[in-house]
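Excluded from the complex is one protein chain; the other protein chains are retained at their positions.
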Amino acid sequence: MDQFLDISLFNSTIRMVTPILLAALGGALCARVGFFNVALEGMILTGAFTAIVGNHFFGNVWLAVLFAAGCVTLFSWLLAFISLHLKANEIIVGISFNFLAAGLTTFTLRALFDVKGAYYDKNMTGLPTWNIPEVQDIPVLGGIISGHSPLVYLAFLLAAVMQYYLFKTKSGFRLLASGENPVAAQSLGIKVRRIQYGAILASGLLCGLAGAQLSLGQVTMFSEGMTGGRGFIALVATMLGQNNPLGVVASSLLFGFMDAISIRLQGFSLPTHFTLMLPFVVTLIAMFFFKDKSYLQHSNKINGRS
Amino acid sequence: MLLEMEKMTKKYGALTANHEVDFNLRKGEIHALVGENGAGKTTLMRILYGMEQPTSGVIKVDGKERQFGTPADAIQSGIGMVHQHFMLFPSFSIAENIVIGREPGTAGRFDRKEAAQVVRELSQQYGMPVDPLMKIGDCSLGVQQRVEILKVLYQGADIIVLDEPTGVLTPLEVKELLAAIKGLAAKGKSFILITHKLHEIMDVADRITVLRDGKVTGVLNTADTNAEELSRLMVGRELAEFKKQPSVPGDIVLDVDQVTLQAGKGKPLLDQISLQVRAGEIVGVAGISGNGQSELIQAITGLARIDKGKVRLAGQDVTESSVREIRNRGLAHIPEDRYMWGAAGEASVFENGLMGYQRKHQRFGFIQGKRSRKMVADFIRTFGVKTSSQETKARYLSGGNLQKLIVARELGHGTPFVIAAEPTRGVDIGAMETIHGELLRRREERGGILLISSELSEILKLSDRIVVMYDGRITGELRTEEATEEKISLLMAGGDIHAQS
Partner (left out) sequence: MHNLKQNAKQLIHPLVAIVLGLLAGAAAILVVGGSVTETFAEMWKGAFGNFYFFTNTLARSTPIILVGLGVAVAFRAGFLNMGSEGQMLLGALAASLTAIYMPGPVWIKIPVIFAVGMIVGGLYSAFASWLDTRFRMNLIITTLLLNYIAQYLTGYLVSYPFKDTTGSAALAQTQMVDKSLWLDKLFKGMSVHTGFIIAIAATLILYVFMKYTVSGYEIRSLGSNPRFAAYGGVKRGRLMLFSMLLSGAFAGLAGTVEVLGTQYRFLDGALSAPNYAFTGIMAAMLASSNPIGTALAAVLLAALQTGGMGVERNTDVPLEISSVIQAVLILFVTARISYSFIKRRKGGAASGSVS
């Protein structure tokens, strides 16, 4: 087993967790304003694709990340507009956004790069990895924490910022209020609609970053449907973390760890089917053990249970 | 004049909710706005608070014309509103609920300590004690009401609108509230009190404006009027003198025996409830809503599982039976909330009328369309339900018409026992008379009826016997002849009438 549980496994956990964490933070923000964002999957996919497109056209990986964040924010604005403004059922809209993301990325992939399935350019550079001078020399911990892409560090930083924002600031307090009782918040002159828009746009931005980490951080390529259900896992991470940024970090770490194990197991002589299945099984089991009340409310809304 | 509203008109399509209503308020005055459900009181106040825009009319505060596009504008002009359904955040503390929108703190940081301190001072200043750190969800409704008032005071309101403030309070809490209002008025705050309960306003209000069908039918000084005059102005005609034959109770149709319903680890929602209903009598259940009436209905009808005790219907034990079996054994149920339980808004009138009959009107698993349509047509005709057709979606029906459809459907089963919960909540007078008449007719036909209502007047009018519920228990039982509002009020607050007499 000493080959199995080593430093690099935890190092890859940190790397694998990042897209899930970023998206789950976005999901948590949406859940806090009472919006059940099922479109995370499609938004990450769009982010992954637009990051590659940005990199291809700008030839600069930072501009590419910005481009991805911008595009997905725009995409999430459409989601917000249709669900909030036109008052469509947020779940149906979310599901159709996942279709839309799949359709648009496939088409554009074909239209721009004239390839099917995947795009890879060996001249394209991905996100750099940062070795943190002091930290990387610490035994064990250094090996786990150091040597990641900047987006990895940004993800954890954002979680901390979000925790502070929600529970220590006036603006965060009002955001919580709009989610807890929108009618009451509205009656106090709080601009609930604007806050909801803000949360959904922020989730778009976060998913854009998540996608960029996926296509530029972990690999340097795009393939159709490369999110492979991570958006749905992020949604579960949101629920398990009870929509608390720190809780979301914890639950995302669990799923990231499963992702990392799943990849590690492929080195052993297990059929890949099982290693690939593992994250989903664990997610299902996690749902069984941890139940979040606010999520239950959502499920009531959906299923109409009294 | 502190506040003047002149010729306020509000139309919703063809419907006129307010027609050229004039209303004014002096400083330090308590001004009651009374009228039946649907008379336009709430609409008028929503306009004042910026939640609705008037079709025409002028609002002046301190003589200056104002326009309120949003509640924030109204708050800015010193108008505060305590809504009928409280606008509170259950998981937040009392202090957070009061300061929200104007939180203390610097540079965007929310200083919760400071908030608690401010609330403590505010509550001392106005003599309304609260614990700033307590969670709203753990507070009684009386305290929540107090928090609502402190909130508008914190916002700097001089004009405070209270919309049906006593509906959910116990008589003791009502007394405290009215005393607090008087105290605040003496300190220079002005109140608009929306209500349809006349006896409450007679001792606190200075002036009274009466609305009927969206129009003002009178502006009176409380000192110069009485409850009879007010109810005449509210209703617009003398109500038909109500006669009912004395009841001749027969066999027991419903027997609720020591029923206990537990939710989680807290105290039981229903605590050893026992009551009987006999054929040919109406038993009224009085009580402030939220004292176990809903749970009692659910326990009897099979919508909730009970922990202890027995429910018998016409002598048969139905404690473990499903809703369907209980209905088949002879129960019909007019639900307390017609939109939540009694109808599906997106379904048609026909589909709504069919509910409960779908397994009676069937052959080989198919619904008998002709027979069912004829039945629903009968409902519509005999109860005078106004609908363009059976295909109309139920949500297009007015509250009164939908309620008539539901009552027709349930009485149509011809069962020996009927639960009628809040049978006339929010319906117009005409529909109310129809429904009351039909319930009494069922009683004449030897049906047993359990009437659950938070309107004391309805209980007193229809019941032969009255039981009072408080906090999940039955605190007393009275024959209607010996029942008075005072006795029932005392029982409703958990008191004991025998201890006094």
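Each chain carries a letter (A and B) given by its place in the written order, and its residues are counted from 1.
In this text, contacts are C-beta pairs under 8 Å (C-beta built on N, C-alpha and C of every residue); 3 or more make two chains touch, one makes a residue touch a chain.
As the structure is a computational prediction, the values presented were derived from the model and not from experiment.
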item	value
Option from B:203, B:224 or B:346 whose C-beta touches the chain left out	B:346
Omitted-chain contact residue, chosen from A:106, A:171 or A:266	A:106
Residues of chain A in contact with the chain not shown	38, 82, 86-89, 91-93, 95-97, 99-100, 102-104, 106-107, 109-111, 228-229, 232, 235-236, 239, 271, 273-274, 276-277, 280-281, 283-284, 287-288, 291, 295-296, 298-299, 302-306
Where the unshown chain meets chain B, residue by residue	12-13, 15, 17, 37-38, 40, 42-43, 46, 52, 301, 303, 322-324, 327, 333, 335, 340-347, 351, 354-356, 358-359, 362, 365-367, 369, 389, 391, 395-396, 398-399, 426
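The criterion applied here is as follows: only the chains that are shown with their structure count from here on.
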item	value
Length of the line joining the C-alpha centres of chain A and chain B, rounded to whole Å	46
Chain A-touching residues of chain B, taken from the complex the two chains share	51, 70-72, 75, 81, 83, 86-92, 96, 100-101, 103, 105, 108-110
Touching residues (chain side chain A, partner chain B) in the complex	168-174, 176-177, 180-181, 183-190
